[in-house]
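Sharing a structure below in structure tokens format, with a few things to ask.
A single protein chain has been omitted; all remaining protein chains appear in their positions.
Lettered A, B and C in written order, each chain numbered from 1.
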């Protein structure tokens, strides 16, 4: 087979190359996909094999002209559109503030959703409130939609005495059971296979509950990805399995991590319906997720989705992507910015304006600053107070066993 | 999606069912595939996407009439045909004898290739002698083709003082580096991902060496399967990745272990050419393997294959399949018996007869008995002598470290 | 009370939990229709249904992940790893995920999973059907680690494991499924007539914190778990030394008072396990005892263990601690 990726030459086996290294200009091809390409099959009868085209094409609603078109258009009301836009903008501003605070040592580490704000927000909005969210570190936005207080989120990130996980995990590793937002874990991929179990339990209990989960293009190389697909294939629980192909895993471009043509189609041989969705298109994501949710309500089980997007920022606060990719690569990316695209759509619809947008941004900035000021009252990583050292010893088990009790006494705090 | 497997009803999630349980008659559908269904694409130009039909159909050469037909016919000379038939018959007779010996305690455990004799034999014959074989416990037949002495194989199985792995592993866990037959390991699936590394090393060294490996339908649920496919996809080393779908993993039918339509097609989204091959058809397997080998010689890297077959016997000497499936299920299986099919083909070709077959069987039986008698002279599991206890302590490391030396002295043997 | 072998006792514990807690689900390779390769779940699918007792795809890491997900969403999964040697593909899900989720989530999510697995040697299993990897779990905070040894404690401990709201790794000494093992491979008794084969019907539990004092004596403390409990019994009889024999039963958290009091009483200790010596749980026992009983010790604490090598096939009787080796160790403690 002739490999269509760009490859390192003079190598005895294939070694892929990214679109560009720092000194090269990224030459992304223009997108061949348009909102009218794909039909929207009836979710209550569609089979895996009916989604071949959807796995290989791209589900879009917002066209290059920022207008909504095609069968997948969810025809959302103005309120919902503006709500989504608001949450996305809020998340971006929140992330920027946190990143600044990280630079001052108020938190140890941070990861932004920059360029991917759309994903968790559109998808959570399309789900029911009883549905379980099993996220990675790049889906904190779901918590906004579910109504988590920003102060509570900041408390976690700065590890103060009000952090609901008691300073035990790194920032951005949110847990929020009330909002059915399951604890983020650092080992990438584990949530994907676990989510199938969460969904199995919902099915077992006979509840109308879905579980949605995500995995990165990078982490999809883990065994957990395969477990998830195959167990979902076998037991058909109510789960939505999303691969967020943002093209990068830290410094490793997807071209170096798989030779496949796309991620979406991987579910087809397992008998799971598959969609490849424009990840920067609020309407497409909303619509695809609703479609998957309708299948679940109809008792038909899993959907597999590739969310095609681009990691606009650094991997984390520890990362400097200009070392391994063109510093402005995001500007060349044909998928655009999810916030800009929805904003332009709303403006074209006549329900929004640049002016309103700016005003909203200012308001949100104030909100974030206010929340931040409130949160640091309970301490931050630079200055404390921290959760007491005794929290090291509690909740390791339901009850503190004697040996941990002895150790707690040894520490004497 | 409507699940096409038979399912347990009244279950809140899908639980598959096998074709039949002991009290039911297996109702296998007749095969829709014939030898003339599929073209044989040029191996030196064929791309993954050109194999869609081959991944979803079935590569056959021997038709229901036992005649060879279609583009995949390798047109083997009489000698090669009879050689293959001979190895297969020899393996079956060998297995039967070993199984009897197991019942008398001469070996602790045994696993037959019954019904699957064709696989390793046809495939090894189609490969070059410098190619690496990385087997599971159901491909011992490759050693016949490569010329391993039967006595040496028996020495291993009965764990005597001549066992080249010194009684350390269970029977059937052969190692034979001289024949480039890599050590069998009990944890299922591990060889599949490791084989990619073996092939990478061959490529790295610039050698014209292929590596072939197999995994069961059951074990393909392990993470190692995914690693192998994705790493092969990424680096395109000279590896042939075969899923032996013999439909059963001990008592668990493939219907209970995946909801997918087939195994072969799983390689397609990874950009790997995929073939689904009749595993009881010597000619089809030979031909498909040659095709994959030609790709390797042309520098094109991996092929993924599903070998569609049926586990005719018990999983192992510890297993009694009549507890979980119809005792005669193999008789209902439309794929037939690989030895019968090649025998009939040779008879129809006029190069073989029932009489010759019977005579050969007798000769082989004598050969096996003679080898067995020779081997037990060096001991067997029931009566010893065994490899000395000192072999416990050697070859754990290149040199025996002090702590193991101390323990060896403590045992004092 | 009914006489049961260990397989029946384990089956009885699971049956009771399935019958009395609708959140209990049971899965693993071949555990459904077939009832498990060792038949521990025999008949349970028929009795409780295919969505409560079912076969999992052959992926230990996959169904450990499934168990995790079910556990944090309110079920109480009991999963079987067919042989303890095959627990390692699930190691990440167990040690990084199950063990830590209560703590990492501030107590919001908990994972009441029981991981049952046949372990240990004595069935000619070679490298990969004989290992006893308890130490690799005792080093992971958040996990409870249990090792049964008789039908009676198999049932009692498994019931507690399933009821426990923390993840429990439950080792079953496969050599003792059908009878105790006294170290002589040519002597193959069944559980018939053994006092510990008398097992209560219905609900029966043993707390996950108690060692069992199997024999009582004055001059040496022998600590063991799993198959080695029986081998030690034989060795103690052979030695003629008056010993406490402690069956640890639960390794994390282990029974401090039982161990410390006995060690202080006898001043001489032998710890016995099948797993390799280096970094085995025996090391922890020795270290803890010398920390707590230093001034009572009359002789070096002895360890009798598997060797620091892979587990062999034909020569397994030279690998597993034998009555002879244990007797010698007990006697050595008496020489000073």
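Quick notes
By our rule, a contact is a pair of C-beta atoms (placed from the backbone, for glycine too) under 8 Å apart; a residue touches a chain by one contact, two chains touch by 3 or more.
Just so it is clear, the structure is predicted and the values come from calculations on it, not from any experiment.
Residue-wise, the contact with the chain that is not shown comes from C:95, picked out of C:13, C:44 or C:95.
Within the set C:73, C:205, C:221 or C:309, the residue that contacts the chain not displayed is C:309. Among A:43, A:70, A:223 or A:238, only A:223 touches the chain that is left out of the view.
When the whole complex is considered, the residue among C:103, C:116 or C:155 that touches the unshown chain is C:103.
Interface residues of chain C facing the missing partner chain: 61, 85, 88-89, 91-92, 95-96, 99-100, 103-104, 127-128, 133, 135-136, 138-142, 252, 275-276, 278-284, 286-288, 290-291, 294, 297, 299-303, 307-310. Take chain A: the residues that touch the chain left off the picture are 8, 10-13, 15, 21, 108-109, 159, 163, 167-170, 173, 185-189, 216, 218-223, 249-252, 256-258, 318-319, 323-324, 381, 386-389, 391-393, 396, 403-404, 407-408, 411, 413. Residues touching the missing chain, restricted to chain B, are 132, 134, 163-166, 168-169, 173, 175-177, 182-183, 185, 187, 190, 193-202, 204-205, 211, 223-224, 226-228, 230-231, 234, 394-398, 401-404 (touch as defined at the top).
Here, only the chains that are shown with their structure count from here on.
In terms of the distance between Cα centroids, chain B is separated most widely from A. With each centre defined as the average position of its C-alpha atoms, the distance from chain A to chain C rounds to 41 Å. As a whole-number value, the distance joining the C-alpha centres of chain B and chain C reads 36 Å. For chain B, residues that reach two or more other chains under the stated contact definition are 12-13, 15, 221-223, 256-258. Residue positions of chain C touching 2 or more other chains: 51, 57, 59, 61-62, 89.
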